[in-house]
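A single protein chain has been omitted from the complex, and every remaining protein chain is retained in its original position.
The letters A and B name the chains in turn, as written, and every chain counts its residues from 1.
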Amino acid sequence: MKTRKAAVGIAAIAAAIVGITTPAIGADPVKIGLLEDQSGNFAIAVIPKIQATQLAVEEINAKGGILGRPIKLIHYDTQSDNTRFQEFARRLIQRDKVDVIFGAFSSASREAIRPIMDRYKQLYFYNNQYEGGVCDSNVFVTGAVPEQQFSTLIPWMMEKYGKKVYTIAADYNFGQISAEWVRNIVKEKGGTMVGEEFIPLSVSQFSQTIQNIQKAKPDVLVTLLVGANQASFYEQQASASLNIPMASSVNVGQAYEHKRFKAPALKDMYVTANYIEEIDSPASNDFKKRFHAKFPDAPYINQEAANAYNVVYLYKMAVEKAGSADMKKVRKALESGDICTDGPSGKVCIDPKSHHQSHTIYLVHVKADHSVEIPKVWNDIKPYWLGSVGCDLSKKDDTSQYTPSSPPKK
Amino acid sequence: MNWLSRFNGPQTLGEGGVFWSLFVVTVIVLATVPLYAEFFIVNNLAYFLLWTFMALGLSLIWGHAGILSFGQTAFFGLAGYGYGVISINLGDAHGLTWVAFVGALILPTLLAAVVGYFMFYGGVRDVFVGIVTLSITLVMETFMAQTAGPEWAIGTARLNGFNGMSGMPPLTIPWFGDDSIMLDGNPFYWFVLALVVVVYLALRWLVNSRFGNVLVAIRENPDRAEMLGYNVRLYQLAVFTIGGTLAGISGVLYTTWGSYITPSAMGLTAAALPIVWTAAGGRKDITTTLVATVFLLWVSQTLAVKGAQYALVLMGVLLLVVVLLAPDGLVLLVVRGIGRVFRRGQPAGSNNGAL
Partner (left out) sequence: MLATVIGFLYQFADTFAFLILSSVGLAIIFGMMGVINLAHGEFIMCGAYVTVLTARAGLPLPLAMVLGALTAGIIGMLIEYFVIRRLYTRLFDSIVATWAISLIATQGMLIVVGPSIEGLKTPFGSFDLAGLSFSWYRILLPVIALLILGGIYWLFMKTPFGVRARATIQNPSMARALGVDTDRVYALTFGLGAALAGLTGALYAPTMTTVPTMGSAFIVQSFVTVVVGGADVLLGAAPAAAVLAFIQSVLTASYGQLIGQVGLLLTVIVVVRVLPKGISGWMLRGSN
């Protein structure tokens, strides 16, 4: 009997402590589910995302939470494995009953959980740069999309270096759709495609590709390579002295290749990113300071970290506008058109029609010693494409992904 | 209990009253889970169970017939895509999803029959079988990964490349009037559970039949079996085809569970998993394979939830310990341990009971 009494005593003390430390007594937390790859292939680009999310949650909780309710962040490590995404998406929805889900890096993992989000009408934010075109009532996208990255990058490159363009792209959805964007823009601006090559994700040896490029003699090489295997291209092209200016929408901003590769492997690489660590603005410097204070060992703060950070604040604004974390009301609030936040990269706003987000786009130039300069900044680039082809989620529900060659049926 | 004898025999562990009582109790407990457990647990259990068919098939062809296939995921993936293509084109009215279900099982069965004929009648043996099957699954993965464009569509079903195919309806049972029962949640769980029980019993019967005994004879010494007058290649072809169908069942169920199938389901990592489950289960027995597969799926998910970045390391350590300490597989190690506790104080050899 003695032990039982002791247990009751401890429980009472514990309850008292919890009661004191919780910001608002009786306030249920707002539950945010996070599905990100802490292990496996994508960990390199995703770990900064997880850290940025944790930072934003901590900051918001320190200032009293959302509507006086603390945020509870429930993160599962999806191990770069699509089946884990499926398991844990269901777990977050059915067991943890979260108010919103953030996360996913690869498009495949997003597509793996999107049917589940749609089946259970779960509010979900994909906080990552991708190939574009997802027009889904339950999904909001805060990463950059091709029209934002290529409509800026490709004309600038053609202007500066010449009109002959060669594309090498990872042979899957992202690479193929991005290459299509590049092709269309090059044609529109009066350039020519002197070559286009698609490479399976498992390929790590590029001798043949390098020769093909040398024979075609392009002015600009667009590299849409993805993953650790394909990243080997840069060292291999440098060792063969390819020496052609490169343009990309995925490198540097995600997996900070300019920090990981020995100079000059990425010499004259131009990237359009909505954030990189080297951006020297008050907002960015402040963000970096807070980030490094919390995570002193963080190797790099990448573009997706900024996206992941922004999404927490965007969600907070929407909940506050809606006056509740009810998913239908939050979605309505997000579609109001004035959900914006001043993040590390500048002001970003949610587009009600496509559920995508406007971005400040930075042109990043990697120099021979792998230091970085930013020769050009485009402010407030809108995600215009989906809206222009007829996706309007504020009026009509949808769950599709469209591409320039398969737009919505009118 | 005479009819039970068909399910018992030298090729399976577990017989007698205690075992079968335990079996019935387990099935009843599992079948009543939805009555007392939350929705998530039911769903998750259905997910664990749906993978067991692939492992059971591998136990049959590897454990019983000695053919190590490294490419069961080829059949898994083909069935998944098959279900997607057929069900998206036919829709889910009038129980047409069952046409997709059956069609999606015919595809991997045919593929397994063709591949099996190609290998066994061509004299491909041992580890070469593993590499041929692995190559097939990797070819399918690489090919499917690049089918992103709109030109890669069968009817109205877009294959959608590496990102995977989605939008297929779940299985539905047409009911009176306009209602139909969608096999999601509890009904899906009961359906999977029933299928597991049926397949389990069917395999027990099969491996203890004359067919099963011949398989073991072939595993132990193919040349001797041939000398004794058995058509070794025919038996190998038959068992390989059955294994392909079973992997296909897992593929269809997985696809309907998540409305999603992807080329990664046929990749190298995915292909190694059924081998790990089967081997950890001791591979030569249907029951232990079934239990070990569910257990490992549960452990690896629990580790992923609790272990953060240490999950994969802990999983590796666990597997290593299992292999080193339990030569006959995880399940037998545990059962023997329990048996030892129970038997304490009894004269040795008095217990031929449960296992």
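Basically, a residue touches a chain if its C-beta (ideal position, glycine included) is under 8 Å from a C-beta of that chain, and two chains touch if they have at least 3 such contacts.
Note that the structure is a prediction, hence the values are computed from the model and not measured.
Novice: So which of A:Lys215, A:Lys289 or A:Lys409 would be touching the chain we can't see?
Specialist: A:Lys215
Novice: Return the single residue from B:Pro10, B:Gly91, B:Gly155 or B:Pro327 that touches the missing chain.
Specialist: Of these options, the touching residue for the absent chain is B:Pro327.
Novice: Among B:Trp20, B:Phe48, B:Trp98 or B:Phe143, choose the residue that contacts the chain missing from this document, as touch is defined above.
Specialist: Answer from the full complex: B:Phe143 touches the omitted chain.
Novice: Just checking the interface: what residues of subunit A touch the absent partner chain?
Specialist: Against the missing chain, subunit A presents residues 39-41, 43-44, 47, 171, 197-200, 202-205, 207-209, 211, 214-215, 228-229, 231-232, 235-236, 238-242, 255, 259-263, 265, 299.
Novice: Given the full complex, what residues of subunit B touch the hidden partner chain?
Specialist: Touch set of subunit B with respect to the missing chain: 68, 118-119, 122-125, 127-128, 130-132, 134-136, 138-139, 142-143, 146, 268, 272, 275-276, 279-280, 283, 309-313, 315-320, 322-324, 327.
In this text, only the chains that are shown with their structure count from here on.
Novice: Going by the contact rule at the top, pick out the subunit A residues touching subunit B in the complex.
Specialist: Touching subunit B: residues 38-40, 76-79, 81-84, 86-88, 90-91, 94-95, 107-108, 110-112, 114-116, 119, 171-173, 176-177, 198, 200-202, 399, 401, 403, 405-406 of subunit A.
Novice: How about subunit B: which of its residues touch subunit A in the complex?
Specialist: Contact set of subunit B toward subunit A: 38-40, 43-44, 47, 142, 145-146, 148-150, 160-164, 166-167, 184, 257-260, 262, 264-265, 269, 301, 304-305, 307-309, 311-312.
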